[in-house]
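The structure appears below as structure tokens.
Every protein chain but one is kept in place in this view of the complex.
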Amino acid sequence: MIKSFERYARIVWTPFFLSILLVITWVVVELNGDIFYQNEAEKLFLRLMIVIGLQIFSGNSGVLSFGQVAFMAVGAYMSALLTIPLEIKKFTFLSMPEVMKSWVFPAHLNEWNGTTGTLAGAGFAILFAAVFGIPIVRLIGVAAGIGTIAILVAMNVFIQQTSSITRGTSTQIGVPQTTTLGSTVIWLVIAIVIAYAFRQSRLGLRLRASRENERAAKSVGVNIAKERYLAFVLSGFICGLGGALYAHYFISFSYLDFYFDLTFITIAMLVVGGMGSVSGGVIGAYFLTFIYVAFQRLEVNGLFDGKAPSGTADLVLALALLLTLIYRPKGITGGKEIPFPTDWSFRWVGRLLRGEIRPKAHSLSEGLKVLGLDRLSSKDKGQR
Amino acid sequence: MLEVNELSVSYGRINAVQALTISVAEGEFVGLVGHNGAGKSTTLLTVTGTLRPAGGDVLFDGKSIVGLAPDEILRRGIALVPEGRRIFGRLSVGENLKIGATTRKDKKGVEEDMRKILDRFPVLQRYWNKSGAKLSGGEQQMLAIGRALLSRPRLLLLDEPTLGLAPLMVDRVFEILDDLHKEGTTILLVEQNAARTIEVADRTYVLRSGGRIQFQGTSEELAKMGDFETAYIGMG
Partner (left out) sequence: MIVGSASVVIQYILDSIANGSLYALMALSLSLLFGVMGLMNFAYGELIMSGAFTMYYTHSWGPVGMIAMTVIVVVVMSLLMELLAFRPLRKAGPSTLLITSFALSIALQKLAYMTTNPGIPKTVRPYPWLTQQFEVSGVLMSRLEVIIWVMTIVLLVGMTLLLKRTALGIQLRASTEDFRMSQLVGVKANRVISSAFAITGLLASVVTVLFMLGHGDVRPNVGQGPVLVAFVGGVIGGLGSLPGAALGGFVLGLVLNILQATLPRSLQGHTTMFAFLGVIAILVLQPGGMIVSIRKLRRKRDQAAALSEGAPS
């Protein structure tokens, strides 16, 4: 009885733990009431959405994508087009081609607090991901990197240059503000459950096996292209969702919001946290947001006499990513999920007291060993 | 001269070589034969510094060479003719040879060696300006051997130099190796062709999968065991 309870508890543990973390964050920020922290929290949540989308594809397949933000853009723009009131659309999208006008103009998908519009935006992101996925899943390594960068740049040029559909370099007008912190958290929990379920599913397992060793995976007959494709499309959906939510929270957005800056920050979050796990994405997002906000405050308020020059926060993020790549390429979590509480290890306390853990480049990760993550990853090393 | 002690090498979780011990004495011609995937290439790549061992030691002239960079190991006198020849296809034949002498400072000596090698392999002289990729398999093998010899190695390692060559060419390669040995070069030859290897080598190790030694012995001893090839290596 207790045994079987533990079995089920283990299955839902990771998404449960991560969701609780999100809900606590939301409640704290909501109670605090400071608009600065609310916006930071929303940014964190939406970036985390992209990080989770990225984790589904890159984390499981090992193929890094620089292009997922393009699907976010699709979600944002399409869901905006389908929800902006007709009276405004008539003026802002005067020159839209008739083929699009016919179905975009009458659309007003605002049911259930904008849920339908959000889902429609995510649906278009799926379509785009399904098309671009066909070539991308055939690429690995640097070629995949360049291919996905190409998606990002092509999308950005398209948005900038096709003002009849996207308003070009101007910001959007009249997007209804339907996203709230609360609704974002709900969608995020759903995304985490999807990502975790995918990771643990047979599909995800096969994909991760292929990441470990393409040769070995091929020799046991894993058709990786199919798994990769599904992961890519699913990732596109999550990113599209993030984009749609973004559109309806920050309402006046433009092409600048979906380019290298966001790509960089989400990749940094995922890599620093550890690409291999959903927990890694969440921990990375929190960790970097914490650092970022702390340094941003330092830029604004200063410490002692001097203020940090503006831009310090961004620089620190880039350095955090560089140091992670050099000293701990598998990220803080080492690609593992949060272990079940009974598995937590506190042996590191004793080792620390006995002086066996020396502070060095890895001390950042040592600090997180409270979660018992070291046990799992050192077991790995032993086999090597 | 070369002592490999309890060497273990792994690729991630795959153990390619486990506790392998072999030795080559100065002036000796040693063969190393075994199944596909037995870990022969892995051993040679570890000796030459491309791969790092997980355990064990490699001594050359009594000193450990584990952890040295490949170019340093070459400088000390171990050259490799790798599996698949690995000719620089976009470099000309001449450039392929010249790059073999990268570690050497004695210009005169290099010129002398170059002349000797071109005498030994006249094809290379003829195709001096041709790009490496355009040579036939046999010619490429000559080039790979010539390239290795230009570093004036004291120990020459060869990894399946007859793979994919026509029978006549195979004879030629063994002839060359025999000549080199007679001229005083120490040789460690990895081969699939067990019969021919046992013929020319002073001593031969037979490797089992995972880099464990099944047998070792002089050519006479192994020959006496008669049908050992079919029985243990499964090759004709």
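By written order: A and B. Residues from 1 in each chain.
The rule we apply is simple: contacts are C-beta pairs under 8 Å (C-beta built on N, C-alpha and C of every residue); 3 or more make two chains touch, one makes a residue touch a chain.
Keep in mind that this is a model prediction, so the values were computed, not measured.
Considering the complete complex, the chain that is not shown touches A, B. Set against the missing chain, the residues B:Val66, B:Leu91 or B:Ala195 yield one that touches it, B:Leu91. Among B:Gly34, B:Gly100, B:Gly138 or B:Pro161, only B:Gly100 touches the chain left out of the display. Which of A:Ile84, A:Val271, A:Ala285 or A:Ile332 touches the hidden chain is settled by the complete complex: it is A:Val271.
Where chain B meets the omitted chain, the residues involved are 48-50, 69-71, 74-75, 80, 82, 86, 88-91, 95, 98-100, 102-103, 147-148, 151. Residue positions on chain A in contact with the hidden chain: 62-64, 66, 132, 135-136, 138-139, 141-147, 149-151, 153-154, 157-158, 160-162, 260, 264, 267-268, 271, 309-312, 314-315, 317-319, 321-322, 325-326, 329, in rising order.
Definition applied: only the chains that are shown with their structure count from here on.
Averaged C-alpha coordinates give centres for chain A and chain B that are 50 Å from one another.
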